[in-house]
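I have a structure here, written as C-alpha cells, and I will follow up with some questions on it.
Missing here: one protein chain of the complex. Every other protein chain is in place.
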Amino acid sequence: MTTIEARLDKIESRIEIEELVSKYAQSFDRHDRDMLRGLWFEDSVLNLGSNFGEPFKGIDNIMAAAETLWAKTPKMHHWMANSIVVIDGETARAETALDCFVIDSEDGPTQVGGLYTDHFERREGVWKIKLREFDLHYWAPVSGWSAAAGADAEPAKA
Amino acid sequence: MTTIEARLDKIESRIEIEELVSKYAQSFDRHDRDMLRGLWFEDSVLNLGSNFGEPFKGIDNIMAAAETLWAKTPKMHHWMANSIVVIDGETARAETALDCFVIDSEDGPTQVGGLYTDHFERREGVWKIKLREFDLHYWAPVSGWSAAAGADAEPAKA
Partner (left out) sequence: MTTIEARLDKIESRIEIEELVSKYAQSFDRHDRDMLRGLWFEDSVLNLGSNFGEPFKGIDNIMAAAETLWAKTPKMHHWMANSIVVIDGETARAETALDCFVIDSEDGPTQVGGLYTDHFERREGVWKIKLREFDLHYWAPVSGWSAAAGADAEPAKA
C-alpha cells in the first residue's frame, strides 16, 4: 500500500473496530442474535469474569451464554464510552468503559459499571472480536425504581 | 472521485453525521436554538413517539416542539452512545442509544432511556437529519434525589 492508503486503512480499521464495540452493546440490548453472532470468529472467547461464570469459548458457547444472560436479565441497556483503541497491523486492542442499567429477574432494576478489554483480529479483510474480557466494577440494585412509561416494552427492534 | 477521494469522503461524512447526533444532544441540553435549528432541513421530521405527541413535521414545528419540551422539562442531560452508522451515497442511517437524566416540572428528577433511529441526507454537500425517530424504553422518576451542587444552575452556555 502507499502511505496514503495505509493511513486510510488504519482509519477505516478504527471505524470497523468501534462499530464492533457498539454492536455488542446494541445486540445485547435488543436480543439481536444475528448482529451478536456477526461480531465473533468461530474460536473467539468472551470472558465476563467470575461473577458471570467461566470464559465462554467459541461462538456457539458465546451465543448460548447470551441466551442464559437474557433469561436472567431480560432488559439491558449498555452505554459504551471512552474507547481507547490501539491498532497494530492485523490485530488491535481496545479498552472501553461501560455504564449499564438492567432489569434483573432476581435483583430487579440494577446499575452496573465496568471496563471491557477487547482483542481484535482482521482475518480475510474483516475485523472481529477475538477475545473480550470484562472487569465488573459494581452491580448495584436500585431501590424505589419505578418506570412511568416504556419499561414494559419489549427490547427495541430497530 | 478517485477511490482515495471516495474513501475520504465516506469517512468525513461519518464525522459530520456523528456530529449531528452530538449536536442534537448538546443543543437540547443547552437550549441552544441556533445549534438545534442547524441540524434539520425545512422538510425534516422529528418523531419522538406517542409519549411525546404526534410527529413534528418541518423545521418550524420541530423548533416549536423544543420550546414545549423545555417548558415541561427545563433540565435535560442527554448522553448518546453506541452509534451504528450506515452510509449509502447521499443518504445514511444511524441507530444510537440514549442515556438521559432530566428534571421534569411534573415528575421531578427522572432517568430516561431509549433508542434513536436517524435518517440523514446530504443536500448541496451538507449532511442533515431528514427523519429522527425515538423509541422510549423507560421514563423513571428518581425517588430521594437531592443535588448538593450545581443543580440550580442554568443550562450550560458553552
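Just so it is clear, A and B label the chains in written order, and each chain counts residues from 1 on its own.
Just so we're on the same page, contacts are C-beta pairs under 8 Å (C-beta built on N, C-alpha and C of every residue); 3 or more make two chains touch, one makes a residue touch a chain.
Computed from a prediction, not measured in an experiment: that's the story for all the values here.
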- What subunit A residues would touch the chain not displayed? 4, 7-8, 11, 14, 51, 79, 81-84, 95, 97, 99, 107, 110-111, 113-115, 117, 135-141, 143-144
- Query: Of the residues in subunit B, which ones touch the absent chain?
  - Reply: 4-5, 8, 11-12, 15, 19, 21-23, 25-26, 29, 75, 77-81, 99, 101, 109, 143-151, 153, 156, 158
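Please note the rule applied: only the chains that are shown with their structure count from here on.
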- Distance from the mean Cα position of subunit B to that of subunit A, given in whole angstrom: 24
